[in-house]
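The complex is shown incomplete by one protein chain, all other protein chains being positioned as in the whole.
The block that comes next holds chain A.
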Amino acid sequence: MSMVDEPLYPIAVLIDELKNDDIQLRLNSIRRLSIIARALGEERTRKELIPFLSENNDDDDEVLLAMAEELGVFIPYVGGVEYAFVLLPPLETLSTVEETCVREKAVDSLCRIGAQMRENDLVEHFAPLAKEIDRLKLFTSILVDLREHPADISGFSALLGCGCVRDHKSRLSAGEWFTARVSACGIFHIAYPSAPDPLKTELRSIYGQLCQDDMPMVRRAAATNLGKFAATIESAHLKTDIMSMFEDLTQDDQDSVRLLAVEGCAALGKLLEPQDCVAHILPVIVTFSQDKSWRVRYMVANQLYELCEAVGPEPTRTDLVPAYARLLRDNEAEVRIAAAGKVTKFCRILNPELAIQHILPCVKELSSDSSQHVRSALASVIMGMAPVLGKDATIEHLLPIFLSLLKDEFPDVRLNIISKLDQVNQVIGIDLLSQSLLPAIVELAEDRHWRVRLAIIEYIPLLASQLGVGFFDDKLGALCMQWLQDKVHSIREAAANNLKRLAEEFGPEWAMQHIVPQVLEMINNPHYLYRMTILRAVSLLAPVMGSEITCSKLLPAVVENMIRPCLVELSEDPDVDVRGIVDLGVDQVVKDQNTLDVLFFIHGYFTLCLDRIHLFEHSRDCPEELLEAVSGLLFAASRIDLAARSIELRSNCGVDPKIIQKLSTRHPPKEVRMKALKEIAAENNIVLKLEEASTSTEGTSDVSKAKPTSEDERGEGCGLSDSVKRGKKKYKDVADAAQAASCLAM
């Protein structure tokens, strides 16, 4: 029980909590291991902390994972690289636990430390680590011997004394302690380069044993790391040792091991000389491409094109192309999906004749494949073949495939084709396709799944740029307007956005003629949700159109058609209170762009107020969901009406902060604000409630309390800030205003 100085107290607590019962606290301590280490000093860290950690390695996985991670960057705290080796034992233990992610992290950290350690240190400390597993194997075999000569107990306990045998508990232990071997596979590539020759030989042979381990988990780890290990090995041994290991792995009876061996094919192939690659890797991959297991063939289909570069053109033509063609015709849909997805990458490596001769026939078959996923995978890449094949071949061979895929019954297939239209356009132009394109687009545009509609809207600007103004005007313009009235909010929002992108694509002139009139026409839609969509579109269009058009065309239309009728209707309301609100805001026309965005809100609020007006009549209190609307209106009114009378509201009264941002002006004196507020408060009951809220001192940043009145409205409002961002340059004052607003809100 030592008394600890006051300033040290927190560190003392931290240290004690290394063994706290609460896992969160232990985790916290482990995460701050570096502080503890600094408090203890380098020497005591080496002599006490690290051994302490090594001993206490039966903690929860989360703690062990954190420990493995911390130790990876611990070199500075143990006294620099020359002492880095002390970190190896605890990491070694961590690399034997059974939780994979802890092991992987420990191996990561081991490799990281290994990479920093000086060469002779590496040999001294790392190579034994990799050999450790060999010792395990050795002792396991001794154990087996012992079982047959049970009299030799003394010899056995002597071995136990070595402290190397951890597996004396059960007779199946040969398998049980496999996690160490799994981890060992991952550090060979660090230990190997700096090892002296005899040790290198040994390491290679140990790795060979790992490749033939009894446990499939170990063989899988060996297969996974073979490429990394091979990269560090001298080319002389590469051909002999590594290739024989590779062969072992490729003939494994576990599919999972063979799978990983395939993955290594390409990596190994790149290390070898082309002729060796042809001699060793090529036959294997060709065999794999006909493997009984579809998962292996699937892997081959994914990897094959990478190998083409490694083996060179001639073997590619004679062996890999036929193998690939087979995969394209595989029985298993999953394999065809993988193969189809790589068809363009593969063809880019081949010369066009080969592609036309061997690959195209398969592609044709795939385009009418029974599996929609195969066709979809094909459709997503096939357009890329056009530049590879050239114009004539594309028209002759690919075009029919495009057309048939465009008529596919599965929407994803059509969408995938449309999404890559630009690639084909460069080669053959769009005219040849446009005949089939239009029905496909129209059908997708009316698909009953809204996600499909959404996807096609996303592609409209692309289509517009590829098809040109003329085609677009004729065929697609109407569709774009139609989406504005979709039943699904996301579609309407995307449609509004789409209009903006179209205007960007074709320029304001065009938009003035082809978009604005149609949009403004819809401004009188009886349903407020649709009107809000229009407002959204208008506010998105405004930055693109420029301030002149906005002020001359858009704003008046909006104000005239939307704001005024609402105000008029409200002002005729039988309820005095409502008229009181309305009076504040009547007839103020807006002068700058910010206000347009606000109009969007105002319209929403008005609509909402109108919808809920009956609520006012029955209740004295302002309903919760109207608080935002009413106070927002009041606030807007105070700003739009530039009279001295203005109201300041605290943010907790529910005014949408965006409105505050957009409308904020100078900071009015507080007395004025309070006076104005009280005036209104005295005038009607609704605002009384507001006053309570606004004069309360707590909860200053309670904007979140202002509940969205309906999901739809909230959603529509969200995009506004985007338009502000885009219009930044033009409307610099927005940023200023926003700043002022945030000052106000404090």
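We adopt the following convention: a residue touches a chain if its C-beta (ideal position, glycine included) is under 8 Å from a C-beta of that chain, and two chains touch if they have at least 3 such contacts; residues count from 1.
Basically, contacts and distances are computed from a predicted model.
J.: What does the UniProt entry say the missing chain is called, choosing from "DELLA protein", "Serine/threonine-protein phosphatase 2A 55 kDa regulatory subunit B", "Aminotransferase class I/classII large domain-containing protein" or "Hemoglobin, beta"?
T.: "Serine/threonine-protein phosphatase 2A 55 kDa regulatory subunit B"
J.: Of A:239, A:295, A:317 or A:451, which one is in contact with the hidden chain?
T.: With A:239, A:295, A:317 or A:451 as choices, the missing chain is touched by A:295.
J.: Which is it among A:109, A:179 or A:367 that touches the chain not included here?
T.: With A:109, A:179 or A:367 as choices, the missing chain is touched by A:179.
J.: Please identify which residue in A:17, A:70, A:276 or A:369 touches the non-displayed chain.
T.: Touches the omitted chain: A:17.
J.: Among the options A:97, A:299 or A:520, which residue touches the chain absent from this view?
T.: Of these options, the touching residue for the absent chain is A:97.
J.: So which bits of chain A touch the chain we can't see?
T.: Considering the whole complex, chain A reaches the absent chain at 1-22, 24-25, 28, 32, 35, 38-45, 48-49, 52, 55-56, 58, 96-100, 143, 146-147, 150, 153, 156, 168-173, 175-179, 215-217, 220, 253-256, 291-296, 331-334.
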